[in-house]
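Note that one protein chain is taken out, while the other chains of the complex remain in position.
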Amino acid sequence: MNPAEVDQSLNTLGAPSQPPAREATHGHDDAGNRMFGFIVFLLSESVIFFSFFVGYIVYKTSAPEWLPAGVTGLEIREPAINTVVLVSSSFVIYVAERFLHDKNIWGFRGFWLLTALMGSYFLYGQAVEWRGLSFGLTDGVFGGTFYLLTGFHGLHVLTGVLLQLIMLGRSFLPGNYDKGEFGVAATSLFWHFVDVIWIILFVLIYVWQ
Amino acid sequence: MSMSIRTVITLGLVAIALALISLWMGQQAYTWFPPQASAESVLVDQLFSFLVALGTFIFLGVVGTLAYAVLFQQAGKYDTSDGPPIEGNVPLEVVWTAIPFALVIWIAFYSYQVYDQMSILGPMEHVHGKMVMSSAIAAPPSQPSPTAADALPPIEVHARQWVWEFRYPDRNVTSTELHLPSNQRIKLILQSEDVLHGFFVPAFRIKQDIIPGRVIDFGFTPIREGRYRLRDSQYSGTYFAAMQADVVVESLAAYQQWLTAAAAQPPTEAYNRAFEEYHLAQNPISTGWKIVEPASPPLVNVSTHPSQNPPSGKESKP
Partner (left out) sequence: MTNLSVEAIAQIEQPLPGAPDNWKRFFSFSTDHKVIGIQYLVTAFFFFLIGGLLAMVMRGELITPESDLVDRAVYNAMFTMHGTIMLFLWTFPALLGLSNYLVPLMIGAKDMAFPKLNAVAFWMVPVFGFILMASFFVPGGPSQSGWWAYPPVSLQNPTGNLITGQTLWLVAVAISGVASIMGAVNFVTTIARMRAPGMYWFRMPVFVWTVLAAQIIQLVGLPALTAGAIMLLLDITAGTSFFDPAKGGDPVLFQHFFWFYSHPAVYVIILPIFGVFSEIFPVYARKPLFGYKVVAISSLVITGLSAVVWVHHMFASGTPGWMRMLFMATTMLISVPTGIKVFAWVATIWGGKLRLNTPMLFALGGLTMFVFAGVTGIMLAAVPFDIHVNNTYFVVGHFHYVIYGATVMGMYAAIYHWFPKMTGRMYSEGLGKLHFALTFIGTNLNFFPMHPLGLMGMPRRVASYDPEFAFWNVIASLGGFLLGMSTLPFLLNIIGSWVQGEQAPKNPWRAIGLEWLISSPPSAENFEELPIVIAEPYGYGKSEPLVSNPDALEVAHESR
């Protein structure tokens, strides 16, 4: 019997482990694997944030002294604007992806660049906020958790922006994105992830005071 | 699945034999502990005896079956055939899921009752009042009446690297030896000044970590006079092993006498093992790594004598 036929017939039973097209690539579906692996990685990564969040909640509800002396709370206006920018950039990056899907490479580049700019604006806003604060990393558990959470998240935004710039650069390689692109999809997913984390973080740190 | 009568009888006999051995092991278990010097130790030892009996039954059941197979079911030297292709048996699998489940609920419930009766943690941490009432009925006769509980003022336990210091605030006495009256509910206030320590008296079967920055209420009832060993049970750095003290359980009258005598004594510098060793330790393999310096010995009314806190102390039996 032709192995491909057997493969086909078996695939109709239960979960097919691999698409029949696998023979065409080097033994397996690389792009699909990478996306799957990346999602698994993001799930794992989210546990780090989750742990920090739990730590924050425990400290906030149980620490004998929460706010350092002389600190009354956090200004919420600027961070709120920052939040709006970051959250909307998730829509912008989606539009960029649609353009790529429709083979409109310049539309893709435009919106993709806009996302990166919005991300950079967020980082800039964060830096401005940090400079204006009256407390530092070592000012009690409040100072520690505040900078830990915003800083760790900021690192992720920075990574996201760098990835976006790399992908933008690669879009100029001829024919590179003809078959869709794992890098673009992954960056975009990462960006949504960073976004969702920020929303939780914003609620925890700024809204719940 | 049909079993012949003979198999059923054999299995039954084996089970009875195992049960008898297990019960015997359960009784042996009492002898593996230090003396029962607190009301709590009576409860803990009973629980352990039960766990040993059950554990023996499970262990012998499983390993006995394996041993039988290993002894009598080996393949002949030239026998390359396979065994019967049995892939499972649903009723059997249900049984061996259900029985452990039931056993586990039993163990957990029994442990819960014991823990509840011990109620070693302060009132802040112990809230379910109703259960205390219902389970107190099962308390052994040696358990003193709870009314005596409020009679004694609490004793402060201060731990630091690597000293135990006990304070009796109402009598203004400090000591490096913990004196306790017998048959009274003792209340301790545990505090640490630097790192984690653990309050552990094996003869009492009780233990509690001491968390710096927190004040922990801890209670138990000694029931047997004698000198026992208090050991640090939560690793606290270089001289952790040396951080021991003696606990003296005596009659209420002797205890009061001791307090009075101690209060009359002027404070002197206590003997401290870690502090002393820090200045002379030399071993075949020595590195000279810089370590945390032990706290200076406290000033106390009653100090342990070096002979009672030797490099390795001894649990004396009265």
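All chains are identified by letter, namely A and B, in their written order; residue positions are counted from 1 within each chain.
Criterion: contacts are C-beta pairs under 8 Å (C-beta built on N, C-alpha and C of every residue); 3 or more make two chains touch, one makes a residue touch a chain.
If you're wondering where the values come from, they're calculated on a predicted model, not measured in any experiment.
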Problem - Displayed partners of the chain not shown (whole complex) - result: A, B
Completion exercise
Out of B:Trp164, B:Tyr239, B:Trp258 or B:Phe275, the sole contact with the unshown chain comes from B:Tyr239
Exercise for the section: Among A:Val40, A:Ala80, A:Val128 or A:Ile199, single out the residue that touches the unshown chain. Expected result: A:Val40
Practice task
Check the options A:Leu74, A:Val95 or A:Leu148 and report the residue that touches the missing chain.
Solution key: A:Leu148
Completion exercise
Listed in rising order, the chain A residues that touch the chain left out are 1, 3, 6-7, 10-11, 13-15, 17-18, 23-24, 26-29, 32-34, 36-37, 40-41, 43-48, 50-52, 55, 58-59, 62-65, 137-138, 140-141, 143-145, 148
Completion exercise
Across the whole complex, the chain not displayed is touched by chain B residues 32-34, 40, 43-44, 47-48, 51-52, 55, 58-59, 62-63, 65-66, 69-70, 73-75, 79-89, 92-93, 96-97, 100-101, 104, 107-108, 111-112, 114-115, 118, 120-121, 125-127, 194-196, 198, 200, 202-203, 205-209, 211-214, 216, 229, 231-242, 277, 281, 283-287, 289-293, 311-315
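Criterion: only the chains that are shown with their structure count from here on.
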Handout entry: Centre-of-Cα separation between chain B and chain A, whole angstrom
Key = 49
